[in-house]
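Report on one structure; see the data block that follows.
The complex appears here without one of its protein chains, the remainder shown in place.
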């Protein structure tokens, strides 16, 4: 990072106007309180031997109503890449949607951690894989010149803000089982999916046939860290060694794990997700019917994808609004976070309304 | 992690009696304050585009009085493994002391991240490499059946609590230069070394010929995170991509970087290190002359290695004291942290005195 | 490989009727004679220190009229994968045609040897990349979440039997240079391309801007082995170590290198390629105008891709003819080898003519 002549940091306080990413948000108060609490408890054994980590693992088992293996890693790249690496060898392949984060935004992380496993992409409406698409990939080749499919990975909620229904997950897991594939779920925004579907978290995971979940914490209000949850405990054999070798074993692990207590107590994780989802729905409602504006996918979680007239998008940026444009021309991704304010959505959509009318 | 019937966590508060590791300690107040401060500043761009990270990078450049490339990673395994991987290819090798952490305690992390680079170990008194030992390894073989040495890695302070002098680092860097090796410094306890030598940090790094430093933060009072500092900026080419792919790019990076401000402001990092070093010296002083007790290395940083009579070590453990025994029979490693209390050292050494006298 | 009750091998002698692959063919007489000659010369130093290997390297330098680094490996997977691995790091990417062998038929070899480099595919008519297609891939992204393009790889002749012209290679190399990409050529059928274009081999390699060529020997008449030719010698630094580590350093290397003399003496390599090309042209000529038969690509090397009526393809198989069908429905790949007989082509096309007429 090169030296800059940046403005002093406190000038920026609370000033960002954006729907760029839910990871621009900070730590939610409950998670921060748990972190501080863990610090106040004094010295603790390292590398996960502390009481906080143990407790959070048990709480996650309780949450999912099943015995499972729980590990904490630092971020989503590591969670997904290491989970996938544990499900296949380098000469195997992983089936994913062509828009999947593991394919488009991990800089080859899954390939690196697996030693070369290829991602085989499939298409599917609304950012979702289908049993037929998976079947087509699995049956395309059966020779040793092509890496053998061993895993299917779903993103829940998806990269375009949609959510797999319980039935959709089950159907995919069924075809996976028949084809001897394990099922991995990239749950960077798992909380948003659970909140959206209003189901028990077990219903879209192990009860539906998911073997491993990467349970996202960062976008839900943690400072850092995701949980890798193996519902099939046999798949977790020696995973602790894998984490250690891969630079994902925190020495002061309680500062990674304890904040989860803040999310889990009183279902803060769901409250945070529901709020973000609600703000996205509000955004969609307020965009509805504006001339030249088109919402591209059903708003089922905390993301809105909308086409805005080019001059509108430009004007918004000039006013300081930040958001990503990357789906088609004019397609904007508008992400809401656990703490996105209603008035920010209103102000943003008001400006769009004005600009569209002009 | 299997479910346990562990005692509730708050019973343990402040109760740990140990010299097991400096990473049992928590977050120092200044680092925690900076973390909270960063959280109070509201939303910020992710992946290091925030103003905090920028600021801390500049502060580290100021600290070292040179332009350098600074990156933040989550832990020491990653810092060292990725730095080493950036200095060699899979068919190269890394020269390290036989006691080096990268050799003995990273579960093959350097080999993993480099794709197979071999660590070639050398011996040396007091846990230190010498120019002659390095020369012997470099000149041992020159055929393609043996991986070509490309890097020498020093641990400062060392695994046995000693510290390389400025002259020693310079001499090693000189032989490395002559043999076309880059010089990497594992500085998990760099602060303790600087505090011990009472020199400017540049004196034992770039001014002495070190190319890359892994600057440890965790053991010095951070919750999580180390800095990788490339003094030879050319060696940092595309290192940001390497971090991303390797699962070491924090999305909410300010929570990894901002706490460094707490350490850097007012030289808290040095104060923390000096305190830990002082506690180790106190330990050594109070162990001196006890019958059956032998301090194994000069106490130059925050570690004391002592042989205790076996019954003494056992009795201490039975009283709840935790520490590691792994050098020879009866050799105990006693680590002091930034917040180790004088009375804990006194209580511990009093108990040893009593036990030895018995 | 499971035990079978296969017919004794000598029954099969000279009986295969096929256009399945040019690697079904055996060793050409000149290559075999050179191998036997090398064996008759008695003991020789191993690992390439023998006089034969030295001589062949020099002959290849002479052939290309330039000083270059030459290495021998066992097969094409290794040649391409190791050459690509030497041109990028794991967090970089390689641009290739979507039909490229490295993408479709190496079971993740490039990803494995590079430690995870991603192949970025581009489309292009006639199996060829274009400068525009490369430009589009290079400029698509410029963030660290996506692996940075560092190499473009061409297959010459291509997977569909076409050949890049000198101008086409130059134009691609020019855009590659501008975008700081190195240029790799997969020349599994390089001889066929040279024979087809009737140019000096330097004209479509280093004189056109190619940095590294994998010069195929096996399909041209060798028993085993390919040459990796670095025209940019700096890129070959420590490549010998890479080969050794990767299991590609032959101990009795003269038996891999010496047969090349058989190919190089008297331009046997070109004669072999010209013959195979001629047989493919003969095939195309005789298929022209047959009802229901459509040749899919211009026949520029030793491959013919043709749509045959489904019942014709089936009947041919029932008669014992072997060939691959994998491009579209009815699309058949018909490969000619260095020793494909004119009468075999005539018999095959006669049968098609009869079947089409029926």
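In order of appearance the chains are A, B and C, and numbering begins at 1 in each one.
The rule is short, and it goes like this: a contact is a pair of C-beta atoms (placed from the backbone, for glycine too) under 8 Å apart; a residue touches a chain by one contact, two chains touch by 3 or more.
What you see is a predicted model; the values in this text were computed from it and never measured.
*Asks:* Give the residue, chosen from B:42, B:108, B:124 or B:292, that touches the chain omitted from the document.
*Replies:* Considering all chains, including the one not shown, the answer is B:108.
*Asks:* Looking beyond the chains shown, say which of C:145, C:179 or C:244 touches the absent one.
*Replies:* Residue touching the chain left out of view: C:244.
*Asks:* Can you tell me which of B:45, B:116, B:187 or B:221 touches the chain that was removed from the display?
*Replies:* Spelled out, the listed residue whose C-beta touches the missing chain is B:116.
*Asks:* Looking beyond the chains shown, say which of B:80, B:93 or B:218 touches the absent one.
*Replies:* The single option touching the absent chain is B:93.
*Asks:* What does the interface between chain B and the hidden chain look like in terms of residue numbers?
*Replies:* So the residues of chain B touching the unseen chain are 90-91, 93, 104-109, 111-118, 144-147.
*Asks:* Need a quick check: the contact residues on chain C for the chain that isn't drawn.
*Replies:* For chain C, the residues touching the absent chain are 1, 3-4, 6-7, 9-10, 12-16, 18, 20-21, 23-27, 32, 35-36, 38-46, 48, 51-55, 57-58, 61, 67, 69-71, 73-78, 81-82, 106-109, 112-113, 218-219, 223-224, 241, 244-252, 255-256, 322, 337.
*Asks:* To test your reading of the contact rule: which positions on chain A touch the chain that is missing from view?
*Replies:* Residues in contact with the chain left out: 47, 89-92, 115-116, 144-145, 147-148, 238, 240-245, 249.
One rule holds for everything that comes next: only the chains that are shown with their structure count from here on.
*Asks:* Specify the chain most distant from chain C by Cα centroid.
*Replies:* It is B whose centre lies farthest from that of chain C.
*Asks:* Determine the centre-to-centre distance between chain B and chain C, using the mean Cα coordinates as centres, and give it in whole Å.
*Replies:* Between these chains, centre-to-centre, one finds 51 Å.
*Asks:* Could you work out how far the Cα centre of chain A sits from that of chain B, in whole Å?
*Replies:* A distance of 33 Å separates the two centres.
*Asks:* Roughly how far is chain A from chain C, going centre to centre by Cα mean, in whole Å?
*Replies:* Distance between chain centres, rounded to whole Å: 42 Å.
*Asks:* Pull out every residue in chain A that's touching 2 or more other chains.
*Replies:* Correct list: 106-109, 112-113.
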